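Comments concern the structure below.
A single protein chain has been omitted; all remaining protein chains appear in their positions.
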Amino acid sequence: MLTVKLFAKARDLVGSPIIQIPWSDGDTVGRLKLALSERHPSLLPLVPRLLVAVNNDYAPDSLKVRTSDEVACFPPVSGG
Amino acid sequence: MLTVKLFAKARDLVGSPIIQIPWSDGDTVGRLKLALSERHPSLLPLVPRLLVAVNNDYAPDSLKVRTSDEVACFPPVSGG
Amino acid sequence: MILLTQDAIDYHALTESVRSPNSGAVVLFLGTVREMTGGRRTVALDYEGYPEMAQAKLAELETAARERWPIDRVGIVHRLGHLELGEISVAVAVSCPHRQQAFEAGKFLIDELKVSVPIWKKENWDDGSTEWVHPSGELPPPV
Partner (left out) sequence: MILLTQDAIDYHALTESVRSPNSGAVVLFLGTVREMTGGRRTVALDYEGYPEMAQAKLAELETAARERWPIDRVGIVHRLGHLELGEISVAVAVSCPHRQQAFEAGKFLIDELKVSVPIWKKENWDDGSTEWVHPSGELPPPV
């Protein structure tokens, strides 16, 4: 399983700050976004703009992810 | 007589913060610069860059000056 | 100094921390909670962050700014939690030998912070509703 942290509206829509996604090491960030849509349809409105961070850096859809990675999903940032 | 305040290097070169220049109402700022050069040759190195203010505003050489005006001469500013 | 905090931002201490005789210019930017946005009235903002990544991104921003300008010292503090009207949400202070550099570096740091550092704000409107602010952003480009 891949542990995924959620923040801000993503967390509110899912109703939890952390979720688990069935995972095979080597699955990509793009695959994660698909899995999120399927398992948490409440996230669907946000998915086109959802950002994924792996090990504290923004990750492209092509990046391969291992279950030992630190992974987070969140909407575009709005700090400052 | 026209009373002229001097500041910074202009005052140091002349050795006084205030000087008097013989004056006829209607003489111009350009005339003042000439008179300063003649009466205070120590100012000569500064004259090409000397600024004249009349009533708290920068004055062009063509401006006519009256003895009742507040007049000051000084080098380019360097505050900040 | 790079800091995320739940406490009120002491921008005076932050500014003092970047002053030095090597620098002729200090620029401080404060972001504060503004009342009116597009005709709607804000009563408060809630800021949430992803602290580990936010710290990492802020450190990257400092590095990127130092590559562009001869920065002497820099400090960035972002507040998290519930902020009332007028309170300070972010403070960026930077010192450089000359003022043009300090203005450019300070503007760069806050501009980039707003697109790349994982912090989010939630509006508390005066009608009692709340709303996450999520710009329709792309993946932030690498700095």
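The first chain written gets the first letter, and so on, giving A, B and C; residue counts start at 1 in each chain.
As a working rule, a contact is a pair of C-beta atoms (placed from the backbone, for glycine too) under 8 Å apart; a residue touches a chain by one contact, two chains touch by 3 or more.
Here the structure is a predicted model, which means the values were calculated and not measured.
The missing chain, though absent from the view, touches B, C when the full complex is examined.
Taking the complete complex into account, residues 11-12, 15, 19-36, 85-86, 95, 97, 99, 102-103, 106-107, 110-111 of subunit C touch the chain not shown. Along subunit B, the points of touch with the absent chain fall at residues 5, 7-9, 12, 46, 49, 51, 53, 56-58, 60, 70, 72, 74-80.
One rule holds in what follows: only the chains that are shown with their structure count from here on.
Subunit A and subunit C have Cα centroids lying 25 Å from one another. If you average the CA atoms of subunit B and of subunit C, the two centres end up 49 Å from each other.
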